[in-house]
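Take a look at this one; I'll ask things after.
What follows is part of the complex, with its chains left where they were.
When the chains are written out, they are named A and B in that same order, and each has its own residue count from 1.
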Amino acid sequence: MSIPLVPQLLRSHLVELAENDQRLDGRRQWDGREVQLEIGILGNAEGSAKVRMGDTIVYAGVKFQTMTPYSDRPNQGGLMCSAELRPVAGRKHEPGPPSPESIELGRVVDRGIRESGCIDTEALCIIPGEKAWQVILDLYAISDDGNLFDAFALAGIAALRNAVIPFAKYELGDDRPLDVSKTPIMCSYHRVGGRYVYDASGREELGGDERIHITLGADAHVHSLQKGLKGTFTAGEFAELMEQARIKGDELRDLVHSLEGGN
Amino acid sequence: MGYGDVQMIDENGIRVDGRKAGDVRPISIELGVVPVADGSCRMTWGTNEVIVAVYGPMEAHPRKIQRQDRAVLDVRYNMAPFSTSDRIRPGFNRRSREISKVTSDALESVVLLELYPRSKIRVEIEIICAEAGTRCVGLTAASVALADAGIPMTDLVVSVASGKINGVVVCDLNKAEDNYGEADLPMGVLPNSGELAFLQMDGDLSQEEFQEAWDYNMEAAIVIGDYCAEALKNGGYNL
């Protein structure tokens, strides 16, 4: 795993750009790429969404299974969130067992949704102690040009909010929409050229340093945080990111809601 | 296979989805759907949806996988967990490994690997939505994506499966027909030469039935090959 020379040149270039408040693709520091969000697009999933942010493309699919509740929580169903970073998504994604990076990716996205409490696991109970619904959210990257975290998180919550529990298929009654009470939104920031930027592209990630992921709910309630990669940051830097995440989070939450009929 | 008591074809030879015995399901082809790949293709076929990305030719590493006289073709067929009625657990299984291998064998028969010694070409076939015949859709879409990536080939490989249902031989089984059918004959045809690069079969066919299914596949492959050629010329194909 020799280090290519390119990243060093790239890093220098990114520093220069940052000094002039520029980015590789012409964006400003807090600008995101254009976001396309589609819902209900997967034929065999019970909830689905597709997100395109620039050349990053991901799918999210929701499936339901019945499970026996855990003995210490007889009234609760479950939520499982699985993120796969398959080699289809880019030249650098070689096949093999999940890397530490992809494990972190899946767990951070999972926590952003789970810890917001947007899904009431008690409402998933069918027969206490015997049968409950398990919600399985599968995140699937097709094209990785950076910031999979936010793309996965956005597709994930949109797919869940779009999901219908297949009561009829299991002969348990009529199908019912899954109740999702919140819309947590993740915003991710990378240190690129010495300063933080929002929604880093693949090349910015390659030449960047540490990243910070902030998942907020309504009223800027904090649901999940994660700092990744080598690097340190100050309290002042973090305060600015939190403020930016508040603004951007509200914007993306509105986008999600705008696709939902009367929600 | 073999729940023969469900009636899948009516007295006029019309199938559950309205097709006649020799009809193929509707097909669409879109190129360049994976922007970061060197070549890519999205193919819908009935309600099947398949995405293929091609990466390469690039340096093959680790070095021990390099071949001195040709490129290595690294093909993966994978079903997304949400692609089927019951969720599929992620991870390679024996079925997907076998399909990956026979798909790779078929593509190796047409790709001019000897032009790229020591290099590697990756072909990633992702089944996003499955409705019978995904190995055929995947193989066909993979040969289109390889062409989209500019990899030199002697021919495309166009794949389709005929089978038997209620004792009648029909072309291009759909999901319901596949579940209740008595035999399945997927073939991979080179539309220009008429030769075969892929062949499997399961079930029970008399020699006559076998010949009928074979002929349906050959005819369908020519038609689908034309769709592919049109897509490659125009950047896409839509009925």
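FYI, a contact is a pair of C-beta atoms (placed from the backbone, for glycine too) under 8 Å apart; a residue touches a chain by one contact, two chains touch by 3 or more.
Note that the structure is predicted; figures quoted are calculated from it, not measured.
Across the entire structure, the chain copy numbers work out to A x3, B x3.
Here is the rule we go by: only the chains that are shown with their structure count from here on.
Put simply, the C-alpha centre of subunit A and that of subunit B have 32 angstrom between them.
Within the complex formed with subunit B, the residues of subunit A that make contact are 42-45, 48, 55, 57, 59, 61-63, 65, 82, 84, 86-91, 95, 136, 138, 140, 142-145, 202. Every residue of subunit B that touches subunit A in the complex is listed here, in rising order: 33-37, 47, 49, 51, 53, 55, 58, 76, 78, 80-87, 90, 122, 124, 126, 128-131.
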